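Only one protein chain is missing from this complex, and each of the others stays in its spot.
Our next item is chain A:
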Amino acid sequence: MATYLEFIQQNEERDGVRFSWNVWPSSRLEATRMVVPLACLLTPLKERPDLPPVQYEPVLCSRPTCKAVLNPLCQVDYRAKLWACNFCFQRNQFPPAYGGISEVNQPAELMPQFSTIEYMIQRGAQSPLIFLYVVDTCLEEDDLQALKESLQMSLSLLPPDALVGLITFGRMVQVHELSCEGISKSYVFRGTKDLTAKQIQDMLGLTKPAMPMQQARPVQPQEHPFASTRFLQPVHKIDMNLTDLLGELQRDPWPVTQGKRPLRSTGVALSIAVGLLEGTFPNTGARIMLFTGGPPTQGPGMVVGDELKIPIRSWHDIEKDNARFMKKATKHYEMLANRTAANGHCIDIYACALDQTGLLEMKCCANLTGGYMVMGDSFNTSLFKQTFQRIFTKDFNGDFRMAFGATLDVKTSRELKIAGAIGPCVSLNVKGPCVSENHNAPIPQGGRGAIQFVTHYQHSSTQRRIRVTTIARNWADVQSQLRHIEAAFDQEAAAVLMARLGVFRAESEEGPDVLRWLDRQLIRLCQKFGQYNKEDPTSFRLSDSFSLYPQFMFHLRRSPFLQVFNNSPDESSYYRHHFARQDLTQSLIMIQPILYSYSFHGPPEPVLLDSSSILADRILLMDTFFQIVIYLGETIAQWRKAGYQDMPEYENFKHLLQAPLDDAQEILQARFPMPRYINTEHGGSQARFLLSKVNPSQTHNNLYAWGQETGAPILTDDVSLQVFMDHLKKLAVSSAC
């Protein structure tokens, strides 16, 4: 058998799943003693170029409460044409189409290599994708111009039959009618008045014509019966029209007096966007894309008043309970997000401003609906432009990398129950036998526990699809088989999962408590799985499968996901948003950034994220996911300043300078959202991005490194990894805990 590492990797590639434990403790009590909960990191729609969808529908377990999908783990009686559900043990008849089934003639879903399989549903009308642009017009002229160009460009990237709509907002909210010839027409709403979905539809004239329309044209059933076609039109029909319309978009015409913020009705604009789609296209794939250049300043969902002299809330205000609009605004956006999610739509937020834009309050819109959140300084930056463009990149099939209206069902063996989910989703609050507060505790069977993930979704090609992933892991008795369990620990997955739990707690509880909780969990884990002699810190050892875990925790404690110091509430929300939705590799980079070192001494190499790695003759490339930092060591910077790179005899120096730039470009090309690209050098102000991330092994407090030329001291009071580990060992071995 391959190593666990290979097993884990293989599983991730095939099923997009990583479990914290790959061998499962057999009782609830034991599971809680494992410290790190049994959980998995799932990428439901992991790209599988090698997995063509099958063209038929899944076979379901006939027990109404189960409805699990036939999978390779099911026992099949080929002669009787029966199969037993491996979740509820119901015996089911195969449908007539499976008449020819036999050991040698198996359908794909029974083959072990199809533990993940995708079905394509032919039923139901296919409705085109919908993209509803919600555009802030309270922007500076050049910002608005850049945004307009980006939007115009995006029209060419949309599938031709996709429906687009345009809502603009400033002091008022305008829903633009796209069907009319000649005069451009829009419906205007007051930015201060919250409206129900019904009112919005009434005011847009979407409710009335249902009756007479049917009488008038019974011959054209194909045509969409709603008048909403006025607001949402196929791209191919109106792209010229819309391009002109976008081109003529003016800045918000209402004057903004000195000392005031422009009045921005983001809350109502979103509410109208949600209401429009809710009434007209429920349960069809739709994206509401909000482009905003500042905080909402009026109406429901306002985050700050229009007086410039009163700044937008900071963490300090929030701690002091001084953020007077926050709760109400958050509630407004949460309500919208929940409605949107219930309709299977999603909301993207593209916020570009130098100051905060209220992402803290609006985050749920993206978080709960699986939308994107992009934060930048201006729409007139490549960061925004390329990020936005990347949303429309296509996969190997030429389809968008987006899916809509997904629901994820999780079926579990009887022994397991689901405790909850963290990620870009909302709970449907379905009560079923599999859902519970906690890990279940029946008698372990010595067999295998299984989990099935069933994801219904609308593919970007508008087909409905179902992806089924069925996974099984062995049970193990903790008493007798602890070694097994220990070896099956996936410390990377565990670190990410714990981090997510931590962030989840941080969002709902007080910050410092989360750190204490994390520390406690870490100490307990070390106590449980470390090898040591009591009260002897030097004897402490961790096995390979746990060795990196404390270091992840160290960096996690310092990360912006848990630390709010130096970050605005918006930034924190932004970082946490991305942390909650990226896959394991990316998440790990976020927790512990990667540092590469370039030198004349050899090829680029990864180095420790430590201040000792900052050397004068090195170029460093740090990837924190959100930032790509290139840092020139002191000597290198001096050389560059002297212009050696331009001298033909020092061409190798030129190459050295170029190498990290090329690598950075590669990362920049691939990542979404596009990271902030920072090119700095020793002593540069932007070097702080690097210095704040590395382990402060040398600080002004421990000057032993001075004169040793082994790195740069960091001016910080934070503890270094060494100190952290020392303390950890001490606490782990102490019997006092």
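The rule is short, and it goes like this: a residue touches a chain if its C-beta (ideal position, glycine included) is under 8 Å from a C-beta of that chain, and two chains touch if they have at least 3 such contacts; residues count from 1.
As a convention for this text, contacts and distances are computed from a predicted model.
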| item | value |
| --- | --- |
| Omitted chain, identified by the protein name its UniProt record gives, among "SEC24 homolog D, COPII coat complex component", "Presenilin", "Dynactin subunit 4" or "TBC1 domain family member 19 isoform X1" | "SEC24 homolog D, COPII coat complex component" |
| Residue of A:Arg33, A:Lys193 or A:Lys394 touching the missing chain in the full complex | A:Lys193 |
| Given A:Thr32, A:Ser184, A:Gln521 or A:Ser543, the one touching the chain that is not displayed | A:Ser184 |
| Touching the absent chain when the full complex is considered, from A:Val135, A:Met172 or A:Leu276 | A:Met172 |
| Given A:Leu51, A:Ala84, A:Met203 or A:Val723, the one touching the chain that is not displayed | A:Met203 |
| Contacts of chain A with the absent chain, listed as residue ranges | 172, 174, 177, 182-190, 193, 202-205, 248, 250, 253-255 |
